[in-house]
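Apart from one protein chain that is not included, each protein chain of the complex appears where it belongs.
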Amino acid sequence: MDEEKEKSKEQEKKPTSEEAPSPEKPKKQPKVWAKPGAPAAGPARPGVGGAGESKPPAAAQASPAPPKPAASAPPRKSPVETPTYLDISQDPLVSRIQEKFPGAVLAAQSFLGQKILTVDPLVVLPLCDFLKHDPECNFDLLEDVTAVDFPERDKRFVVVYQLCSIRRNVQVRLKCNIAENDKVASVTSVWSVANWLEREVYDMFGIIFLGHPDLRRILLPEDWVGHPLRKDYDVHKQDEDWIQRHLQIRK
Amino acid sequence: MNILVNYVVIPLVKIVVIVAILSGGIAYLTLMERKVIARLQHRLGPMRVGWHGILQPIADGLKFIIKEDIIPIKADRFVFTIAPGISLVPAFIVFSVIPFGPPDSLWGTGGYVTDVNIALLFAVAVSSVGVLGVILGGWASNSKYPLLGALRSSAQMVSYEVAMGFGIIGVLLVANSLSLVEIVEKQRSMGVWFFFVQPIAFLIYYFCGMAETNRLPFDLPEAETELVGGFHTEYSGFRFSLFFIAEYANMITVSSLAVTLFFGGWLRPFSSVAALSFLDIIPPPLWFVIKVLIFLYIFIWVRGTLPRFRFDQLMRIGWKVFLPVAMANVMVTGAILLKFL
Amino acid sequence: MITTNHYLVLAAIVFTIGVIGVLTRRNILIIFMSIELILNSVNINLVAFSYLLKNVVGQVFAIFVITVAAAEAAIGLGIIIALFRNKETIQADEIDLLKW
Amino acid sequence: MEHDIFGAIDEKTVLDANQVVINMGPQHPSTHGVLRVKLTLDGERVIDTDCIIGYLHRGTEKIVENRPYAAGVPYFDRTDYVAAVSNNLGYVECVEKMLGVEVPPRVQYIRTMMTEFQRIASHLLWLGTHALDIGAMTVFLYAFREREEILKLFEALFGARLTIHAFRIGGLWQDLPVGFLDACRRFSDTIGEHINEYEGLLTNNRIWLERTRDIGVISAQDAIDLGLTGPVLRGSGVNYDVRKARPYSAYADFDFDIPLGVHGDTYDRYLVRIEEMRQSNRIIQQCITRMPTGPIRAKAPRVIKPPVGEYYHSVEGPKGELGYYIVSEGKTSPYRVRIRPPTFINLQALKKLVKGHLVADVVAIIGTLDIVLGEIDR
Partner (left out) sequence: MIDQIIFYTLAFIIVAMSLMVILARNAVRSALYLISALLGFAALYIRLQAELLAGVQILVYVGGIMVLFLFVIMLVSVRTMEHQARQTRQWKAAVVIALGVAAELIYLIVRGGSIFVTKQPPDALLTKSQNTQVVGEALYSTYLLPFEIASVLLLVAMIGAVVLAKKKI
């Protein structure tokens, strides 16, 4: 499926010039996508959503060859080669960080073309400061701070920082694994956008950010007990006595 | 005996007629406003009650009467009930001095209720009393926001009153008489309307008039998006409609004064040009009504298009733009009059 | 037949009411209003005599009285506000310290 | 404590209180939803603000973790209920990228066109409410008249007007109905002069200038530091638009400009959004002329089970950069879906923008941030 790879490579090349880049690709001729004799046997039907969708009404503009719904063939693994985490420790950015902060980058991977650096939580603040102010990296926009909960791992939470450099139009994702009641330094001093983002992570996961100017819950009520986005917090669970105290409703 | 007739019966009859016409006018002014703004905004306006919404004012009137009339608990009941009246009555009193027709019309009794020789001073003085209604209304509702709103709107009205006064002096210098009847007479004899003689004075008078009646773009106190609500937030039912009527009455008052002072009250356009005598088929009072309607249309048109001033901009313009310009206008007019006459 | 006397008596009555107001009430604002009453009673006399003697001096002087009253009201109320901002009270007899 | 001329510390009269804390919202006509702002005032000037949000928090991210991938789409309609199409586009494209599915060009063109329609609709709603807050009533009616046309187009194609479940993972639900493109062409021919109408009413209006010029100024540096994106960032002159930075869907095929402000005040953001509407219209016209034919569904596996891994995909929503960070464990439902909410981050700038302004300006500044509480609270 070289066509697939060639497609993603084109996506790779980022237009750098200011005004609309003349697309390298020649003006795409509308080409009929479904090549006749496509190898895949599986009927090309949209992923069936949870609610059993009735067969979509025949599209007004009948697509060239409505595929005959084959007998319910077992869903074979799609032929596309599954993307995996590739190791990119030779990447210039990674080497530059290693040089500045030896041992900081625990793992440097890329998934589907996006750089992911797993970093030691203790060095997060100085590293972020370096990434922002270093003319070479210049990651001046912190797009997002969030966390993911993996209860089965010993270092339970993964705090994710999504960075982007507007000038160089490059993105990188920093991840650091921290255990249940570990604390991680707050990056509000580097990017002030982190203020509310970290407050939401604290609200939803209970991760404490050291040095945060005003760490309190942002979406849930102040005195709510429990952190909803943790995996052990069931979907229907509520803070019973908060509700009893404030709303006097017995579940 | 004829004193009784001349000074009691006839004015009473005229007063009753004027009040009837005025309240009818106010009712249909609300309809006119909703229709004109609707037209501005590409929609139809009230269409449901009666043909094309003709009976809408009556429906509104009934609604206000039926609506429950709440008085806040710790509010000062007496002042709470008096306040709408205080702001409504002056608007009606001013009409006692406004001439609708020539002195010899209406079987010789004169097209006006009375002709007081300080008519204009009396009109301005009485319209300044209207401010009290707003203040008392805000204070009596016994809550912080209407009080703030009342202080703001009264500060606005008081400061624009000063500028309006100077605007009127410009006209006085030319007409050198306070009686409105004589002012119209002067315009007829001079053959030109004072609008062309005193354009700046007119602009100042009209804009201050807008500010006096708390109309957009000066309607900050009632702006619903403001934190500080209007002075009549605590009012409901019939009392609220009194404030509502007071605002429209003030609008008509300002328009009719503007017409009398600057556009030759009941004179037909180019009154001195004999060739246009065919215009005389329309009786003078109708000319007056047509001109007032034009001014009311402008009021509504401005409300439809312009955004709202912020309170400090509003006050700055009142004191730092209108007042100096008005004073300059008075000086210039005085100088010219002194030099040529 | 209404003669000047009637006006003088009326003025005297209003004057006394004003004086009583000034002397008896504790609230400074009421005292202020009583002073306004006194000034107005004076005005009545002026105008009554101007009407009696057929010249306009009384009315001119009445206008000056009104301007003085306006100036005095402005200053007085300014003082009251400044006072209230410091002493939190407008009771006449509670303001008895020269320097606080 | 400052001393007045009598040397006494400032006392409190009824109205002359030094610092007053006023609650604006959660029920207030100009907070565009359930937002409560605690304003600390010194007289009329705003000293400090504190936004209290969460009234509309529905736990979308938690619910989606227990639903199959395709079932998550309707939830993302309802986060930013004013720009449902771009929400769906972001999520659907992120999943397709993880699945390695490439949608046919016709789908890409339709998706781009509808996203641009949604941008115009969202900007029209912003313009209407923003002008209404500042007092110009008529613009509100005009803007909503055009927005109604767009909603009719949505209804024709997607079946609903606001929360429309626009796209499916791997393509579209149905192809364009007959005559749809002509309707789009009719609309995009007339929207041009309608926008001139709005500009005629507002752009050179003395009072509008007075209420918006130099109100809520933010420098380019502070804007980036506060993580602002979208028209709010471009109002300060920073040229960052995801459609140009990381072209997705079919944006690489069209030429359009990115309007930039200069002073970073409310007036410049107003100009930027008005110009953006015109640029979106340009894209739509190019879409209509070059609409390719072809299937409207890619070969996607019947049961959507993206491989183990994670992906962050962001699109340029009307309010700013809308990102989706999906972590998948290879099961049928996503392990974690994180939405990067542009309005949530833009609202954080309110504290800095409002300081030192008057109460009446708070209304204008909240309007210029173009916030939607559904997305802020998620």
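Of note:
Letters A, B, C and D mark the chains in the order given here, with residues in each chain numbered from 1 onward.
By our rule, a contact is a pair of C-beta atoms (placed from the backbone, for glycine too) under 8 Å apart; a residue touches a chain by one contact, two chains touch by 3 or more.
Treat the numbers as computed from the prediction; the structure is a model and nothing was measured.
Screening B:31, B:94 or B:131 for touch with the missing chain picks out B:131. Summarising the interface, subunit C meets the missing chain with residues 1-10, 12-21, 23-27, 29-30, 32-34, 36-37, 40, 43-44, 47-48, 50-52, 54, 56-57, 59-60, 62-64, 66-75, 77-82, 84-85, 88, 90-93.
Interface residues of subunit B with the unshown chain, by the touch rule above, are 3, 76, 78-79, 82, 116-118, 121-122, 124-126, 128-129, 131-132, 135-136, 138-140, 147, 150-151, 154, 158, 161, 178.
One rule holds for everything that comes next: only the chains that are shown with their structure count from here on.
Averaged C-alpha coordinates give centres for subunit A and subunit B that are 64 Å from one another.
For subunit C, the set of residues touching two or more other chains is empty. Within the complex, the subunit D residues that touch subunit A are 53-54, 57, 59, 61-63, 66-71, 73, 97-102, 104-106, 168-171, 173-178, 224-227, 229, 238-240, 244-247, 252-257, 292-304, 307, 309-312, 314, 321, 323, 325, 327, 335-336, 338, 340, 344-345, 348, 377-378. For subunit A in complex with subunit D, the touching residues are 4, 7, 14-15, 18-21, 23, 25, 27-28, 30-34, 38, 40, 42-51, 56-57, 59-61, 63-64, 75, 78, 80-85, 111-112, 114, 116, 140-144, 146, 148-149, 160, 162, 166, 169, 171, 173, 191-193, 195-197, 200, 204, 217-221, 228-229, 233, 235. Contacts from subunit D toward subunit B in the complex involve residues 14-15, 22, 24, 29-30, 39, 44, 131-138, 140-142, 145, 201-202, 205, 207-208, 210-211, 358-363.
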